[in-house]
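Only one protein chain is missing from this complex, and each of the others stays in its spot.
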C-alpha cells in the first residue's frame, strides 16, 4: 500500500522521476486519448516489470548484466507490438486515437526505466510488479489530469509565444511544483 | 544516389532548428529535463545521445531492406539498445565520474524517443549517409537544447556556468567554471524538476518569438505593406 | 494458418539473427571494458570510504576490508539489520575504522553516513552518503553542498556531540537544526561504539 | 444600437466582487497587524504594487488595454492573499519575487483573469517555499517585542537596530514547531502544546487571526459571493483526517482544533479554496474539490515535508479541477429520469 | 567464452520467441483499410476545387492520412476545417499556409446567358455536374448544386461565367460573434 502511494504520488514517474515525458506531452491533447494511452501503458508497464524481473534473474545467474538493457528492451518491444496488433484488431477506435503513439510506448522511458530501476533497487518479484503497476498508475493519473487540463486550456487566451507546447510545459512545471508538496511524505 | 548540398543543409536546418527534437517535436524530453541542471552534464549526455542517434540511424538505414515490417520495431530498438549499451560500458570505463552523474539516463538513451523516432521516420526510408547525417543533426539539435537549458538552469539556479567541467575535461576544466553571482546565491526552483519544465517552456516560447519575428520579416519582405513601414517597430 | 506459421518462422529467424549480432557486439565491448569498469567501481567505493579517513592514514584496500557488524550493533549504529565496518590498516596495523552509520530522524527521513574514526578514537571524517533533507535548507550536511561536515574531522572522542543550541560543540544552520542534530547524534553513537569496541576492533573483530 | 440578446443586467461587476473580497479580508488583516506588527501592512503594500506593476507590464507587452484589467482588482486580491500567507517579516525581495511569480507565471501567461488553472497566490507561495525554505520557515513571533520602525527596517534592509534580538522576530510556525518537536521524539503532542508558542488553542495570537478570517468568510457567504460547498467540504476534509488520527494516537497527532486554527486553514476555507477561477464549478465537483484539499492539507502537514501545506493541497487539487468538472456535470433539466412527478 | 555462449543463447532464445509471436500475430490480427481517410474526407468540404494541390478532396484526405500533407491546405474548408482536422488527428491547430491559396467568401457561379456559346467546356470542367445544357445551347448553373470551386471559369472561351457571392436571407442568416472591440494600446 505504502509503496503504491509512494510510486503513484510521492515519486511520480513523470513529475518527480522525470520519465515518460514524450507521451506525457504528446498524447495529452485530448482526454480521451490520454485515458487510452494511460490504459495501454499500464498494461504494458506492469507486464514489462514482471517479465523483465524474470529475465533479470536469468541474467544475474549467468553473470550477463551487460545484456540487461538489450534484453529488457526486446521484451518490451515484443509486448508493445503484440498489444498494438491486438488493439488494432479489436478496437479500431482506440487504435486511431492512440495513433502513432502506441509504437512509441516502446520508447517511453518509463517503460524501460522502471524495470531498470527494479533491477537496480533489487526489488523482489512482487515489489517489481507493484512498482511497475504503481508507476503506470501514476503516469496514467497525471496524463489524464493533464489531458483534461489541456482541453480546458484550449479555450484560454494564451499569449502568442506561449501557445501550444510552451503553455503545456509551463502547466507541467506547475504540476510538478504542486507535486513537490508530496516530498517527504513517505520516509 | 547523389544529393545536392542543399539537401544536407535542409536536413541540418531541420535537425538543428525547424524540427528540433526538444523544442518542436518534444521528443527525447526525459534526459533533457532530468540532466539539464548544469551545462556540463547536459553537454555530456547530449554528445552521448548524438553519437547513438547518428550510429543507430546509419545502422538502421543500412539494414532497412532486410527487416520485415512486422518486426521493424524490435529490430530497430535492438540495434539502438546494443549501441547504447556499448556507449554505456565505454563511459563507465573511461568517463566514470560523469557516468555516475548521468546514472540511469545513459541506458535510457535507448528509449530516448528521438532516437527511435528518427530511426522510424527517417533512417528506415533513406540511404545511409543521409540517415547518419540526419541522426547527427537531430542529436546536435537536442544537445543544443540540453546545453541551453543547462545553462539557463545553472545560471538562474546557482549563479554559475560550467561548474564541474573537470568531469568532462579533467582537472583543467575547473578553471572554466564561471561564478556569476554571490557564493550563497541559490534559486532552488530552477534546479528542481519544476525548473526544468519551466526552463524548457521559456526556451520554446523564445523560439516562438524568434520564429514569429522571422515570419514577420519574411512577410514584410514579400509584400512591403505601407503600414508596416509606417508603424514604428516595437 | 500456414501463412501465419511461415511468417512467424521468418520473423523469428530475422530477429534471432539480429539478436545474435547485437549480442556479439555487446559481448565484444564488454570484454574490452569490463576490467576497467570493475576497477572504476572499486575505486569509487574506495574513494568514498577514503573521504572518511585522511589519505595516507592507511595503506590497505578499504573497500575489501569490510567486516559485518553484529546485528544488534548494526541496529544501533545504522538502524538496520546489516552494516559493515571497514578496517583501515597501515603496515598491517589497525589505523582506524570506517563505520556505516545512519540517522533515522533527519527532517526528511534517513540520513546515511560513513563515519571514520582513527585508532585513538578521534573522529576523522563524516561523509553523508545519502539523505532526503530539504534542498536548500537541510542539505548543508552534504559535502557536495557545504563543508559543514568537515567540522567533525579531528574532533576527539570526548567532544560534546550535540549542536551548540543544545549545549554541544556542533555548528548548525539556524532554521535547520534537526539535520545537524541527527548527524551529531549518529556520530556520537559511532564514537561511543568505538570506545567500547576498541579492543575487539584492534583484533579485527567487530 | 445594443446588439445584446438580454437587455437588462444585475448591477454587479467583477470589481465590486473583488472589492468585497478585499473588504472581507480587512478584519483578519487588522488582527494580524496587531499580532505580528506593522510588517504585515508593508508586505501588503509591496505585494499590491508589484502585482499591479507586473500585470500592467504584461498587458502592455501584449498590447492589451491595461486599465480595465487593473481595475478589476483581481490582482490585488491575489497580492493580498499571497502577502498574508508569507512570513510577515520576510525580506522585501521575497514578497516581490513571490508576487511576480504569482501574477506572471500563475495568471498572465494563461491569459489573465479567468483563464488560469492554478491559484496564482498559491503558485507564488509554493515557488517561494520550495526555493527558499529557510527564509520561509522563519515566521514572525506573534506579539513581538520589536517596534514598528525596527520591523520595517528588517524587512527592507534585513538588518536590525542595535540592541534588538533576532529571536524576537524569528520563530518557526506552530505547525513547524510541533512537527519538529514530534520528530525529535521525547515529548507527546500534548506536552509540546503546553509551550507558550501555542497559546490557549494551539496558536498564540494566530487563533484570533484565524477567527477573523472565518468572520470574513462568513460575510462573503452571506453576500452570496462564495458557495458554501467548497469551504465546508474542505473543513470536513480536515476533520476527516485529523480527527481519527487524534483519537487513535493523541500523543502523536495534534487535535482537529489545532489543525483548524493553524496554518491558514480558515483563510484557505474562506478565501483560497473559494477562488472561483481555479476551483471546481459543479455542485458535486465543489464538494470533491474542497474535501480533497482538506484531506491533502492535513496529510501533507502531518506526514510530509511541508508543514504549511495549504498551497500544495490547493495546487494539487487545481490540477484535477478540469477532470472533476468534466466528470461531475450536473444532469440537465429534463434529463434526470425519475424526477417526474 | 562460456559467458559469450550463454549470452548468445539467452538473446537468441528471446528473439526467436518474440519473433514467432509477432510473426504469428501479424497474420492472425491483420486488419485492412484505413478508416481515417473516410473521416478526413468527411471533414473536407467536397468542393473538389484542387486548391490544396490535390485533384479533389479524397486524394487530399489520403495524403493527410498518410502523413504526407499538412492540414492547412484547403481554403474552402476555412479555419474551421483546419480546426476540425486538428481535433481529429490530435495535432495543434495551425493557420493557413501563408504561401498557398487563402479562403474567400462563398460564391456560386453564374453564366451570362447572353454571351454563352454553348461550347460545353464548362460542363466537362464541373466536378459536381452542376451545369446543365447541351452543345450549341445556352448553359445554366444549378445554383444549389454549385460548390463555387471556380473550375469552370478557366475553360470558358468567352469568359461568360462570373462568381456571385452568397447573399444572406433569413434561411442562412447567422448570429455574429459577440465582439468586444479591443483597443490596442499604443506602444
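When the chains are written out, they are named A, B, C, D and E in that same order, and each has its own residue count from 1.
One rule holds in what follows: a contact is a pair of C-beta atoms (placed from the backbone, for glycine too) under 8 Å apart; a residue touches a chain by one contact, two chains touch by 3 or more.
Note that contacts and distances are computed from a predicted model.
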Omitted chain (choose from "Putrescine transport system permease protein PotH", "Monosaccharide ABC transporter membrane protein (CUT2 family)", "Cytochrome c oxidase subunit 3 family protein" or "Ion-translocating oxidoreductase complex subunit C") - UniProt protein name: "Ion-translocating oxidoreductase complex subunit C"
Touching residue (missing chain; options D:161, D:244 or D:330): D:330
Residues of chain D (touch criterion as defined above) contacting the omitted chain: 1-14, 16-17, 68, 72, 74, 112-115, 225, 227, 276-277, 279, 281-282, 325, 329-336, 339-341
Residues of chain A (touch criterion as defined above) contacting the omitted chain: 151-152, 154-156
Residues in chain E touching the chain absent from view: 41, 44-59, 62, 80, 83, 87, 98-101, 121, 124-125, 127-130, 145, 147, 151, 154-155, 168-170, 172-178, 180
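FYI, only the chains that are shown with their structure count from here on.
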Per-chain Cα centre nearest the global Cα centre, belonging to chain: A
Selected interface, B-E versus C-D, where C-beta contact pairs are more numerous: C-D
Centroid spacing, where centroids are CA-atom means, of chain B and chain C in whole angstrom: 35
Separation of mean Cα positions, chain E and chain C [Å, integer]: 65
Residue list for chain A, restricted to those that touch at least two other chains: 66-67, 70, 74, 77-78, 81, 162, 164-165, 167, 170, 174, 177, 180, 183-184
Contacts with two or more other chains, residues of chain C listed in rising order: 7, 10-11, 14-15, 18-19, 22-23, 26-27, 29-30, 34, 107-108, 134-136
Residues of chain C touching chain A in the complex: 19, 22-23, 26-27, 29-30, 34, 107-110, 132, 134
Residues on chain A engaged by chain D in the complex (per definition of touch): 31, 144-149, 151-153, 156-159, 162, 167, 170-171, 174-175, 177-186
Residues on chain B engaged by chain E in the complex (per definition of touch): 68-71, 74, 78, 215, 219, 232, 234
